[in-house]
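Below is one structure. I have some questions about it.
All protein chains but one are shown in place.
Lettered A and B in written order, each chain numbered from 1.
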Amino acid sequence: MAHLAHYKEAHPLPFVITHWINLIAMVVLILSGFLIHFPFLPFLMGIARGCHIFFGFVLFINCVVRVVMAFFVKSAPTGGTRQQVTDFKTWLPQKDNRHQAGAWITYYLFLKKEHPLGAKLGVPQKISYLLIPILILIMFWTGLCLWGVTMNVPCFLATTNLVGGLMSMRIIHYFMMYVFICFMFIHVYLANVEGFEPTKLMFAHKEHGGLVYDPDLHNIVGEDRDVH
Amino acid sequence: MENQATMSEFDSILSSRGVSRRSFMKLCAGIAAAAGLSQLAVPRVAQALEESVIGATSGNLYPVIWIEGASCTGCTESFAQVETPDVASVVLDLISLNYSETLSAAAGHSVEEAKAQTIAAGNYILIYEGAVLEAFDGNALRVAGETGITALVEAAESANAVVAIGSCAVNGGWMAAHPNPAQALGVQQYLEKVGVTTPVVNVPGCPVNPEWVMSVLVDVVVLKDMDLLLNRLNEFNMPGDLFTQTVHDNCERRGHFENGEFVYEFGSKEEEMGYCLYPLGCKGPQTRSQCGVTLWNDRRSWCVQSGAPCIGCCEAKPSDPGDNWVEVNTPFYKRMRNLRIGDFEFQPTTIAVAVTGLLAACLVVHGFGMKISGRMDGGAPFEKIRKWDSKHPEQEIGTYADPVKGGPVESEDLVHKNADPRKKN
Partner (left out) sequence: MTRSVIDPITRIEGHLRVEMEVDNGVVADAWVSGGCFRGMELVVQGRTPEDAAQIVERICGVCPISHAHASSIAGDKAYGITISNNARIIRNLLEGAQFLHSNILWLYNLAALDYVNPLNALNANVAEAYAVAQENNLALHSDLYQLYDKLAAFAANGQLSIFSGNWFDADNGEAYKLTPELDLILTSHYLEALKMQARASQMSALLGGKMPHIMTSIPGGNMWVPTESKLDDLLAMATEVRDWVNDTVLADTVALAGPYADALTWGKGCGRYIAWGVFEGNGWPYGDNYIEQMKNRYLPMGVLDEQFGVSDVEEHLITEYMGHSWYKGDETYTSPYFITDADYTDYNVDDRYSWVKCPAYDGKPMEAGSMARIFAAYVRGVPFIKENVDAVLGILGAQPGDLSAFQSTLGRTAIRQVETMYVADLMVEWVTELAEAIKGGDSEYFREPERTTGEGTGFWEAPRGALYHSEKVVDGKIEGYQIIIPSTWNLAPMNAEGVHGPLEQALIGIPVADIEKPINALRTVHSFDPCTACAVHVTERGTGKSFETVTSPWGVK
């Protein structure tokens, strides 16, 4: 019965926008991908392929923009504070998380009763989020290896040959989609399992009060009851 | 004058057989030729025969040795279907096919001698059909009392180029499919292994399309420029103009794919309308070949035109027999290949859905756990202190009310510092 306050500073507006774009692009890509792979709504084939290619680029460009912004935009390093640091620092190992990986795992396995102290992103979370840009890159790359327009560009052709041809490439691209689906399941679950406040903040910038955390002391310092 | 008499005698025969005016005119020239050339030609042949079993070692025809390795003869058969030019013209007017297990008039040691003489004379190309078999020290294929691999190496060493035709010759073909009992592999890989450096030209397909073989021969035999051929080759030593675009790129049914008009059942109404075979597992999108452009059997038809999805028979990576077209494309009538762990085979979708499903189930179970443990609403209370910190009070990361027992540092100032919107940095 305790969580850190949810302040806008954790997710500045640019990141809210890129998050929205990520969501839309991924959902459209997965749906259109399925429609292409299993043409059960045949009349949508043309649209599905167009969308798939378009949103493939959207997702990739959005990913690049988001990564670049990390070096210019500031965000809160932990929940429960309005203090901000340049965003990419929250990607690096943070002092708040040091030695806490075991705590997180045991907590989620119900072996530990108390919620671990940590930064905005817990240890498993941070690792998985860091993988996302890499996943997007792989997905984009394998997609271009399969797309007729780019498949014979030497770098893509070489990749295709490396993995053993177009069939293998297709299967890799297909498997990667399931990795995304799995990620989304876990992400959505973990973000909301302790209440919908994080979602409200991420999508609608709606704040919520809670415990206040000081990133310098790396500890909770009180409670904010002003924000509801 | 004698000839004229013969001609008139023949008028009735010709007309009764429907010989055309054109060939009748030809007849006149032919008679002259019969009188002149035959006397020249016959002794020429006789003389050539005395000199060697292959006749002259040079002439207008490019010497070719055609070896069948572990083959089904399908590529020879396919080549025999070529119509432009027809196969007779090829072997009489373009190439001197000195060794062919299917077409040679000779047999036994004399055909082997023809091969030996051709190799000794040099300046020939070797066409190799069928897989190279390594099982039982190469005895899985025995020809003329020796192993097939010996014959390949002998003929390849002195050749100007080796043309590996058909997917079997490129990387073992179906023979290399699991479990590859005869230890099949492709010509290029085998020659590299034994250190033969003759350039290899790979022309996959099951069987090879005769027009593709001709297109290779045109460079060497008609244009007489080996570099033309070698410059055409892509990273797999296949003619790039033939094996870069996919079947899908040039498919006559591509329009229906774009429109989303598909055949879902063999022999159906949709098939009659020529819709796209994609849902039936057509491997056109991932198979690189020009089938839809070249067509087969004197451009009569091709797989997709006859209502059959592409099964990807041109898929062949020369350096890897495991990447043979059967292994890569079975089941033929499903979108993706089966994956294999030992003898256990499964579709990618099966394993992917299984893993995803398992994960979802775990999350649901976990969710119940969270509910039961009362963490759903805001989570569990925070720990008072990091475990590590409590054990290392002098090195601890956080600042706590008590360095060992922990607990929040209650401070109104710090709350303001962190929570007050005006205070934000």
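Going forward, a residue touches a chain if its C-beta (ideal position, glycine included) is under 8 Å from a C-beta of that chain, and two chains touch if they have at least 3 such contacts.
Just so it is clear, the structure is predicted and the values come from calculations on it, not from any experiment.
> What are the shown chains in contact with the chain that isn't displayed?
B
> In the whole complex, not just what's shown, which of B:V196, B:V326, B:A352 or B:M370 touches the removed chain?
B:V326
> For the full complex, which residue in B:P207, B:P239 or B:G379 touches the chain that was left out?
Only one listed residue reaches the unshown chain, and that is B:P207.
Basically, only the chains that are shown with their structure count from here on.
> Taking each chain's centre as its mean C-alpha position, how far apart are chain A and chain B in Å?
Going by mean C-alpha positions, chain A sits 41 Å from chain B.
> Going by the contact rule at the top, pick out the chain A residues touching chain B in the complex.
Against chain B, the touching part of chain A is residues 1-3, 5, 7, 9, 37-39, 42-46, 74, 80-84, 95-96, 98-100, 102-103, 107-108, 110, 112-117, 148, 151-152, 157-158, 161, 164-171, 174-175, 178, 181-182, 185-186, 189, 193-195, 211-215, 217-224, 226-227.
> Can you list the residues on chain B that touch chain A in the complex?
These residues of chain B touch chain A: 235-236, 244, 246, 248-249, 257-262, 278-279, 283, 285-288, 312, 315, 317, 320, 323, 328-329, 335-337, 339, 348-349, 352-353, 355-356, 359-360, 363, 366-367, 369-370, 373, 375-389, 397-400, 408-412, 414-415, 417-421, 423-425.
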